[in-house]
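Remarks on the structure that follows.
A single protein chain has been removed from this complex, and every other one stays in its place.
Labels run A, B and C following the written order; every chain starts at residue 1.
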Amino acid sequence: MTQDPLEIYRKMMLIRECEAQLNDAFARNLFPGYIHSYLGQEACAVGVCDGLSDTDTIVSNHRGRGHYVAKGMALKPMVAEMFGKATGICGGRGGEMHAADPAIGVLGGNGIVGGGLPIAAGAALSAQMDGKGAVSVAFFGDGASNNGSFGETLNVAAAWKLPLILVCENNLYAEMTPLARTVGQPDIALRAAGYGLPGEVVDGNDVLAVREAAGRAIGRARAGDGPTLLELKTYRWGGHFEGDPRKYRTREEEAAWKERCPVARYRAVLLDDRGIDEARIADLEAQVAAEVAEAITFALESPLPVAETALTKVFAA
Amino acid sequence: MTQDPLEIYRKMMLIRECEAQLNDAFARNLFPGYIHSYLGQEACAVGVCDGLSDTDTIVSNHRGRGHYVAKGMALKPMVAEMFGKATGICGGRGGEMHAADPAIGVLGGNGIVGGGLPIAAGAALSAQMDGKGAVSVAFFGDGASNNGSFGETLNVAAAWKLPLILVCENNLYAEMTPLARTVGQPDIALRAAGYGLPGEVVDGNDVLAVREAAGRAIGRARAGDGPTLLELKTYRWGGHFEGDPRKYRTREEEAAWKERCPVARYRAVLLDDRGIDEARIADLEAQVAAEVAEAITFALESPLPVAETALTKVFAA
Amino acid sequence: MATKTYCWAIVDAMREEMERDETVFLIGEDVGAPEGAFGASRGLQKTFGPSRVRDTPISEEIIVGLGVGAAMTGRRPIVEIMFIDFLGLCLDQIANQAAKTHYIYDGMFKMPLVIRTSSAVEMGIGPHHSQSWEAIVGHIPGLKVVMPSTPRDAKGLLKSAIRDNNPVVFIEHIALHRLKEEIEDEELLIPIGKADVKRQGRDVTVVASGLMVARALAAAKTLAKDGIEVEVVDPRTISPIDYDTIVDSVRKTNRALVVTSSHKQFGFGSEVAAEVQERAFFDLDQPVKRLSPPFTPAPFGKQFDDYLNPNTDAIVAAVHELVA
Partner (left out) sequence: MATKTYCWAIVDAMREEMERDETVFLIGEDVGAPEGAFGASRGLQKTFGPSRVRDTPISEEIIVGLGVGAAMTGRRPIVEIMFIDFLGLCLDQIANQAAKTHYIYDGMFKMPLVIRTSSAVEMGIGPHHSQSWEAIVGHIPGLKVVMPSTPRDAKGLLKSAIRDNNPVVFIEHIALHRLKEEIEDEELLIPIGKADVKRQGRDVTVVASGLMVARALAAAKTLAKDGIEVEVVDPRTISPIDYDTIVDSVRKTNRALVVTSSHKQFGFGSEVAAEVQERAFFDLDQPVKRLSPPFTPAPFGKQFDDYLNPNTDAIVAAVHELVA
């Protein structure tokens, strides 16, 4: 775990800036395709990944940039991938929903809701067989928790005591449908007990709370004590994708959640509790903004992959 | 619900005899294919179905004869179906894993473990839309509760308050694998709470306990109060199918469960608590045995369907 | 007559059938209050209420299963699977349950179930949203599979599908949703299983489905300038295929090309080529040709899609080869 409290803030700001500047590029018609923004959920990815090292793995979903950044993916190739550029980490083939980096344990995003959970369990099985204390994390949404793969994964993870941390980012919506309309009971974490693993509801907008809960779960997993389901209550500031008119919720609800901004909250902690001065924070913010701007410029200026390359790498040698 | 306590006994004995005489036919090489015996689980089907009427529906699984008999399927066409005969209720096309009768609300068995749960939910949705208080029951095994369809069904049923009773017959094994090896927690009923519906563990070898619990669940469903998950703890006396050498468990374990024979237990209740005399019971037993023998003879003497009929009824008019 | 988009044609078909028959209902992700991820259920929940037009959780297996159970108990469900790429999560309910129930139970149950789904092949959305999997459902006996290429066909076929007593997989294409066409005000029912000759011609038969129909027609226009008259046959129904119409055309033209958005391997192109050569071998002057995207996943980005998928020029070139 990071000892430097500013490092946590830097990661959160990296995500925040990345999302803001990508939305900006989108608004200026510079982005190809959909953006599934991670704005508002920064504390989730950063709090969880803070306890992980490069030998631990994560599996992401369609809303993955926060996870990629928090796990330490290099910014330029990550952003270039979002634009589908040849300089992207997957050469531009993956695009907005798919980036990966085996070197730091990022096993990819997914276009299939719930598709990553079984894969994360597979990575946990590998880690268990290796016996070196590595863990696997699955990030998924509240919507994914209603898919069949969720129950299968909880059960297998509990039965085999896999070193798996199941992180449900409950942002209250799946596309345009509020969670309350599609579940019998709104706390996803409560589903854990029935499958025989611990489950915990955490304030997903409080990075320190997430970090603590994740730390406990990671510790249990490393010690061979099996999986944990964490439900991080949070909110997706944007629409399902950029451009979504968000008719399914009120501007008041959005404003109330923005009041609980995870970045601002942690900034206040730094200022008030950790005695870090405003100037240092502002400095870091400027630096992060510049870094992201550079990555976006890099992506915009990068070439598209040559179309003929689509015929390559269907099979591995 | 049946008021006549002997009627419940008759149904249990019908199942018991049916299974015993089918096994006998199997031993004499008169049965085509596999027999998934229901011996030992009689109280489950009878206890649950006692609260149902013909307008209520059930969905069964691969171990379905108990359900068919308990729901009132005519014996001869049911048994003939098991033998794949032209006189079977499905003309012999369904065979041992598939019998149905829309007239009494039997929506079929299934060769796919877990395949029936979503269908039962669909029938419950129909019943809810009809608004006439009918309910739907899904029978499935402990093994099926580990399939993705289980979680999806619990969640939808709870979210929509469907008039659905989910009956898990936990007989401790899925094929040759004991449940304990494939779950993190052995009580399937405990999974209900996390999805927002009531769950209850019931002694599946006590027909009155099953009947009572099912009655409550059916009552809730009829009243519009939504679904219930019942876990009936029971035991499969035979192997997964007849001929299975049952190497995965001890003869002692089997003997201990046979001590708790659901049929003998209820027989004792009739004798001891209800003051029904031995002769009347023995009479009924003889009558049931004869009825089953007649059905088996009917099936054995019936012709196989003409092979060319396989080309018909792929589509409905 | 009114000009309608493909998307509105879908909405109209459902609305008309829901008005006509109260056992018809619609469920799926975002189909209710949000009125469809692509607007294909606009106004329906407002008219028919939240019981008959319901949002489901992201639970593809039970979405189809709910339809199966409801169809067995007297209703006519329309269930929506947002993208056909999600078929892998619900194929059991489609192929083992919906497709076989009428048959297994000796005709005791009808299965008037419509599974509406969409392809987004060529829209640049990447590998999990760019597949054209009609062949997978086409391989299953007991299913009907429909893939309309125009607004009018979409409306008429969807209405027929809803009235059909069998499971119908109804495959829309998101890129066609904005296509416009005049549609008569009278009731429109287009029979499932009938191909449509979209253009008459004597020289080459082009069998094209979905997105490819418009391109085949555009290619035919170009080729006409060179004096090559192409007959364009849109099967509309992928299973069962109307081979009578296709083979009649080939008997006349003696040359055939099949153009699809799905892979050649085990795909629609192979199916049609195999049957046509069997039925019309001695009428063929050339082997039946197939034009398809190559056998790779679909990477993210329009440039890949443009490269991988057959376009009008490729159709023109393939026809030239056939008549050379």
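Assorted remarks:
Following the convention adopted for this analysis, contacts are C-beta pairs under 8 Å (C-beta built on N, C-alpha and C of every residue); 3 or more make two chains touch, one makes a residue touch a chain.
Computed from a predicted model, the values in this text were never measured in an experiment.
Hidden chain, full complex: it touches shown chains A, B, C. Summary of contacts with the chain left out: across A:127, A:179 or A:192, the touching residue is A:127.
Note on the undisplayed chain: of the listed residues A:42, A:96 or A:152, the one touching it is A:152. Of the candidate positions C:111, C:174, C:273 or C:316, contact with the hidden chain is made by C:273.
Touch with the hidden chain on the side of chain A covers residues 57, 59, 89-91, 93-94, 98, 100-102, 107-108, 110-112, 115, 117-129, 136, 148-149, 152-153, 155-156, 159-160, 313-317. Residues 61, 85-96, 99-100, 103-104, 126-128, 133, 135-136, 138-139, 141-142, 239, 262-271, 273-275, 277-279, 281, 284, 286-290, 295-297, 299 of chain C touch the missing chain (whole complex, contact as defined above). Contact between chain B and the absent chain runs through residues 32-34, 84, 92-98, 110-115, 143-144, 146-148, 174-177, 181-183, 247-248, 304-305, 307-308, 310-311, 314.
The criterion applied here is as follows: only the chains that are shown with their structure count from here on.
With chains as nodes and touching pairs as edges, the resulting graph is complete, every pair of chains being joined.
Look at the CA centroids: the one farthest from the centroid of chain C belongs to B. Centroids of chain A and chain C (each the mean of its C-alpha atoms) stand 36 Å apart.
Between the CA-based centres of chain A and chain B the separation comes to 45 Å, rounded to the whole angstrom.
Each chain gets a centre from the mean of its Cα atoms; for chain B and chain C, those two points are 40 Å apart.
With touch defined as above, residues shared between interfaces to two or more other chains in chain B number as follows: 148-149, 152, 155, 159. Residue numbers of chain C whose C-beta contacts span two or more other chains: 56-57, 59, 61.
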